[in-house]
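A single protein chain has been removed from this complex, and every other one stays in its place.
Chain IDs A and B follow the sequence of writing; residue 1 opens each chain.
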Amino acid sequence: TRIGNGFDVHRFGPGDSVMLCGVPVAHSHGLVGHSDADVGLHALTDALLGALGAGDIGQHFPPTDPRWKGADSAAFLAHAGSLLAARGGRILNLDVTLICERPKVGPHREAMRARIAGILGIAVERVGVKATTTEGLGFTGRREGIAAQATA
Amino acid sequence: TRIGNGFDVHRFGPGDSVMLCGVPVAHSHGLVGHSDADVGLHALTDALLGALGAGDIGQHFPPTDPRWKGADSAAFLAHAGSLLAARGGRILNLDVTLICERPKVGPHREAMRARIAGILGIAVERVGVKATTTEGLGFTGRREGIAAQATA
Partner (left out) sequence: TRIGNGFDVHRFGPGDSVMLCGVPVAHSHGLVGHSDADVGLHALTDALLGALGAGDIGQHFPPTDPRWKGADSAAFLAHAGSLLAARGGRILNLDVTLICERPKVGPHREAMRARIAGILGIAVERVGVKATTTEGLGFTGRREGIAAQATA
């Protein structure tokens, strides 16, 4: 057994929806990033890469590379999953915590779990998606952005 | 084996003690929350729920539900523990990091470990309680609140 952790942050900007854990969620703002800025999938990707000791998402998918401009982050997570499979690994479970005041994650939780499970070809019961606020404190509390932390 | 992570934040407010990991700790402020605002037990509860892929503390104990007003968070952790037991699971170990400048956690560490172990019916040596400051930086550094992160 091996474990890894991932952490990511993206900043709110203009827009009317955010991509979170592979699911578009209506919101008063969008998230800014080179790719689709999906903090949840980025943290999960890093957790898998970390468990493998295989670098990080920035090494595999440099934000300076025009290929990943506007990219669907599902491709990043799928890549980490295939690296793991290539080494004979198997995912026991994944868990991610989204840290933001808004949007509300609860109504989208099951869609997010199903999407993550689908990308990686694992059972949905092996995927945890949680959310918490920071009670108005810090940059997530000021609604400047969303943070995510993940374990694999 | 499965792992989960939890993160929680509560804000300081009026009061002369905080509940941390199930132990009342004298402090110049209290913590604000719908329940007893025990960030440590909330993060641990989420870590257990995350390992199970069983939602999060906000889903099981909505802060909008008057039943949990002023609630003892030990009940939340016990609930996560019983969900885990009902699925035939067993806790290998838990670990929580409390992030704040004050109060000092060290003098209460053993009481906290014993309390967590007691709530879940596990050996105290399976429970880790740690603390760190953020060296004056960020909202924890400004003493606006306490953050906690946990793994299970």
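Here is the rule we use: a contact is a pair of C-beta atoms (placed from the backbone, for glycine too) under 8 Å apart; a residue touches a chain by one contact, two chains touch by 3 or more.
Predicted model, so just to flag it, every value in this text is computed and none were measured.
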- prompt: In terms of residues, what is the contact footprint of the unshown chain on chain A?
  reply: 1-11, 32-33, 46, 49-59, 138-139, 144-145, 147, 149, 151
Field: Where the missing chain touches chain B, by residue
entry: 1, 3, 5, 92-93, 95, 97, 99, 106, 109, 113, 124-128, 130-138, 141, 149-152
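The rule is simple: only the chains that are shown with their structure count from here on.
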- prompt: Any idea what the CA-fit rotation angle from chain A to chain B is, to the nearest 5 degrees?
  reply: 120
